[in-house]
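The chains shown are only part of the set, and none of them has been moved.
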Amino acid sequence: MTQPSISRFPVPPAGELPPDLAERFADVQERSGFLPNIFAALAWRPDEARAFFAMHDALMDKETPGLSKGERELIVVATSAANDCLYCVVAHGAVARIRTRDPYLADQVAVDWRKAPLSPRMHAVLAVATRLAADPAAVTQQDLADLAGHGLTEDDVWDVGAITSFFALSNRLAHFAAIAPNPEFYLMGRIPRSAEGTDKQDPR
Amino acid sequence: MTQPSISRFPVPPAGELPPDLAERFADVQERSGFLPNIFAALAWRPDEARAFFAMHDALMDKETPGLSKGERELIVVATSAANDCLYCVVAHGAVARIRTRDPYLADQVAVDWRKAPLSPRMHAVLAVATRLAADPAAVTQQDLADLAGHGLTEDDVWDVGAITSFFALSNRLAHFAAIAPNPEFYLMGRIPRSAEGTDKQDPR
């Protein structure tokens, strides 16, 4: 049960963080009960960390009729699985379990989204997202029109593309630095009865 | 939390099984507390089911210094993940967690075996196994010699090839019939304190 280390690059001690990051990290740790390793791994590059979390929040902390918070997490899970990214599959799988209140769906989407019990709308969303992740030149105007045909607004359609694009970045940084998921993520949201209690958690 | 159905093909009621399969299935159900769906899904083809379980047991119920039962399950997890096979990743991930007594390693191997905290021996085993799974013509005599160099006997080396080959079959049948993993598998072996209690379970 050896855990891999947090990153291949330096991880600054909490006491040496710039004040704004220190405050943000403390806040996350309090809400989640632990500090997700992506925070620790990016901290040595404060400007990149700030931009990374700003873009993350702009795309993920959003609930629309066409794309709920849980569904946004499923886009992350499906595309990160296509990139074999352990950190993102495990951490965002946990968040997806909590937000969809379904202990099975994140694993189903991670391994084989095409047979997962999804709505036709989410099936179309994941088809376009995984195509953009793996073969971006193959995405066509028709793909975007199909998403609109399933009821996504223009903003939702952009979000499908932008979430996938952001995690193309995130997956590669996590691979490059070998960022390991915190052990806490593996079990989170798997035990149905405690799902409500953990609903306030939304670490990444 | 809709569960996909057991199979795209007929699933005979327990009362209509041939006596030998009925006895075997009852035995598995008693040991595991539930009947893994692969049994139910193969039952309509009794001859194939018998051959399938016979070959499975010949390869998997075996503990050698070069390849423990838990390590055999990790070969299944790594190669089944390469094939995006939900049933095998989830069911054998559960068995791997129980047999390795590690609640994290199966997920680490499923998503990115190359960075998983494995011995050099198991790293070499999974390198050859995933190559055989994905690009069988690329496996060379040197690959087999490398495994022997890590202490695997000739029998162990064969088992690496045969387990991978058997799950190449199993993964494809599971995809073709859309065999869904039982919900019980998802949580099994994830809670450290109960690991000992569930150690007797070894369903697939």
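Going by the order they are written in, the chains are A and B; count residues from 1 in each one.
What we mean here is this: a contact is a pair of C-beta atoms (placed from the backbone, for glycine too) under 8 Å apart; a residue touches a chain by one contact, two chains touch by 3 or more.
In this text the structure is predicted, and so the values were computed from the model without any measurement.
Wait, 2 copies are placed, so what's the full copy count for the complex?
6
Simple rule for what comes next: only the chains that are shown with their structure count from here on.
Using only Cα atoms, superpose chain A on chain B and state the rotation angle in degrees, rounded to the nearest 5.
Rounded to 5 degrees, the superposing rotation is 180 degrees.
Measuring centre to centre with CA averages, how many angstrom lie between chain A and chain B?
28
Under the stated contact criterion, what part of chain A meets chain B in this complex?
1-4, 81, 84-86, 89-90, 101-105, 107-108, 110-112, 115, 117, 175, 178, 183, 186-187, 190-191
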